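Everything on this sheet refers to the single structure shown next.
Missing here is one protein chain; the remaining ones are kept as they sit in the complex.
A and B label the chains in the order they appear, each numbered from 1.
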Amino acid sequence: MKAVGARFPRYDGLLHVTGRTRYVDDFKVPGMLWCRTLRSSIDSGRITRLDTSRAEALDGVYAVLTHEDPDRNVVGHLEDLGVPPDMPLLAEDEVRHKGQLIAAVAAESEERAQQAVDMIEVDYEERQPFLDIRKAFDPDQPQVTPDGNVYFYDPYDHCRVRKGDVDWAFEQADVIVKGCYRPQAIEQAPIETQAALAIPEADGKMTVHSTTQAMYFSMGIVAKFLGVSLNQIKFVGGTVGGGFGGKVDTAVEPIAALLARKARRPVKYRSTREEEFLALWTRAPWHIEIADAVSRDGWILGRRTLTLHDAGAYTGFSAYGAMKHLHHSAGAYTIPNVFMNSYVVYTNHVPTSAMRGFGVTSVSFAVETHMNRIAGELGISPWELRLKNGNRIGDLTPTRVKLEDPSTVPTILACADAAGVELPSEYAQMTPGERSGELLPEHLEDQLGKADAWRNR
Amino acid sequence: MRHRGRGLAAIEYPTGMNLGGDPSQAWIKIKPDGRVDVFAGTVDIGQGSRTVHTQIVADALGVPYDWVTMDVSNTDSSPLCTGTFASRGTFIGGNAVRVAAEKTREALLAIAAQEMEVDPNDLEVVDGEVRVKGTPTQKLGVDEVAGAATYAYGTIVTGSGGWMKPASEPDPETGECDPHAAISYAACVAEVEVDDETGEVVVTKLIQAYDVGKAINPTMVEGQIEGGGAMGIGLGLLEQAYPYYPTLEHRGDRFGHYLMPALKDTPEYVNLIIENPSADGPFGAKAIGEMANNAQPPAIGAAIHDAVGVWITEMPATPERVLRALDEREQRAPRRDGKWLIFDDDISITAVSSNGGDGFIHVSLPAADVSGSGGGGAAGPRRPDPGDPGVARGSPA
Partner (left out) sequence: MRLMVNGAEQEVDSGPLASLLHVLREELDITSPKAGCQQGGCGACTVLVDGKPQRSCLTPLASVEGAMITTVEGLGDAGELTAVQQAFYAKYGAQCGYCTSGMMLAATALIDATNGDGVTRQEIEEVMGGHLCRCTGYVKIIEAVEAASRGETFDLEELRRAGTAGGEETMILDTGGQS
């Protein structure tokens, strides 16, 4: 009997329906403390005073954590990929967004921990926040980082894709359609909030129960904050109450582990729903401008795009997400001549992060809305416009990867069939096979040749 | 008055971390009674990787599904998985357990070949039995082979392996690179009702087709299609962390303030699964997880346009945005300039930035716009040529 292709119920389904699945928050160990956090109440400013002494003196408080406690306070999520680290785990002399972590308390109960947090004194010198990514290069705007408001991709302040001869395409075009698209910030909002239970073992090792979506990744990050090698930490997890990208952030594990080390007691940090909404990272807002050079008969000859990605206050995963976005800015279509730039812009919003479809959800919205506008302008059916320009076997992506198994055509035809849409037979009979005949106009004949001509000119 | 509309979107989505270089690993041991323990690192966040990986191992090894135990519980016993993100669980994590299962099968056959005194190449594993190809009556149970390995040979039947798409480095000038392990495709038709008095939009039906390469577990694919559909409705109509982005006003700190799709928002679904296999995928599989919420927002936007004739380009299409779009239909009509048709001028960088967006390499605009109307007196001194690839701030060159 073949298992692949069969409809097995969930492996853990019987545990789920009996309430027996053990999530992180369901683990409890003797002597366990609870964590609560102090977070910035302002959007941007300098911390002029931080006094934790009253909190530390409170009965039932075992540890108060500030920027002085981690072995390294600034660890970059993607530093191993060459993205410079910039975000302190606990704020030191400045805060760049409301909700930024400043201190954390481990106490005998959540209530006591919260009382202690409320006794921490912090003074700020507020600054004007920078919020609109479209003004990133405006001279009159506040600067989020000492290096300005834009992330530097070596060797440019943006990442880019160039293929073919986009000037030729815009000269040839019968119509050029331009639009702006602004998908908003979204919360991942799994029903389980981020949680970690850190247990300092007798031999000095640290066990961390975690809701992470990526155990080795999060373990690596915690190890850096603790200044230890990977054999000193054991991550326990694998069973998570929904992620959607937010639980890659590893927001609670380092805090629980550092508090546990300092208090020499197990510490559970279960983030509150208010923290999830106001302080933990969101899906990024984007600003996308697209101009497409189009022929009257429905060929997309060329595309220029300019994307601004709102990273929020720190880099996080943004350098990665904005490039992934860039690489998919042609959508499910073959556009031989492209000129596409993607910028990461810092603001005083909460740092933005991965969420389901990271980088691409935004550009899918932009590209597909744009396609529908083009179809409207040309008076062509949106089905036919897409089928005509859709990816085919042997076509090149904007980054010049040859496609082997594209399905623009079969997915659209399946939808047309189910929606009762009648298509002309040349479209209804289409396959994803290699281009020929009318589907291979001159401008698509030698995609790579044109690309190289541009590169070598 | 309520208006009906229908809209289409078609998308693609990559498998694996962009630019690759993101490995997953697995190792497998067979107990003396033939039952199989898999240790892998892929976190099951609800999407069902534990089930899917178990199915892959069962077939790659040749044993019944319920012989297989999947342990992803901790980093001491499980090898590395880069993580459950980037739609990499089925493809890369699945390939890792497939490779480990194939290695384990080789180890199993080596023992079986000694026991049966045949060439291991003449053996196959089917339904928990090691059989001589073409002579299925000549066989040993996997339990017998594993027992022999343990007690007759004093060894262990085990196998391990990993899978990775090697890292690709983009050309800094052209962006040329090989960034994905596979690409999945989808199309979506949204049907909506728009109330032009309240601005409320209701999605009544989603027809969605997904090419997943191979549906390892079709019901779980449906679960992604429907769950992604709900999330796409949230993106398209309801959800925003900053209701008045980019300002910080009215941020919600609870579900009552941050609206995500509830049971009543569930439309009728038509789910279509297409199996156009990937040569590198486990059993041909590609991916579905993330892309499942990407196609609905533009399809909903197109359906709104079909219903009431306005484009909503600031997602989500809240009642407020729909009503504003209807009220401002004339002011926001696209501008024509020669062969240019320019939508959304008022929200563009040029309009909003005090220096017209100087510093960005502009999406090419007709000359009239580039030299003039860009929102504010402090127009920058230098306007980069839109075709000039060399304009870069902070460039070391």
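Here is the rule we go by: a residue touches a chain if its C-beta (ideal position, glycine included) is under 8 Å from a C-beta of that chain, and two chains touch if they have at least 3 such contacts.
Note that the structure is predicted; figures quoted are calculated from it, not measured.
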Positions on chain A where the hidden chain makes contact: 1, 3, 5-10, 12-23, 25-26, 28, 189-193, 240-242, 244, 270, 272-274, 393, 407, 410, 414, 431-434
Contact footprint on chain B, counting only the chain that is left out: 45-48, 64-66, 211, 215, 217-223, 225-231, 254-256, 260-264, 266, 269, 271-277, 284
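Convention: only the chains that are shown with their structure count from here on.
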Chain centre separation (chain A, chain B; CA means) in Å: 13
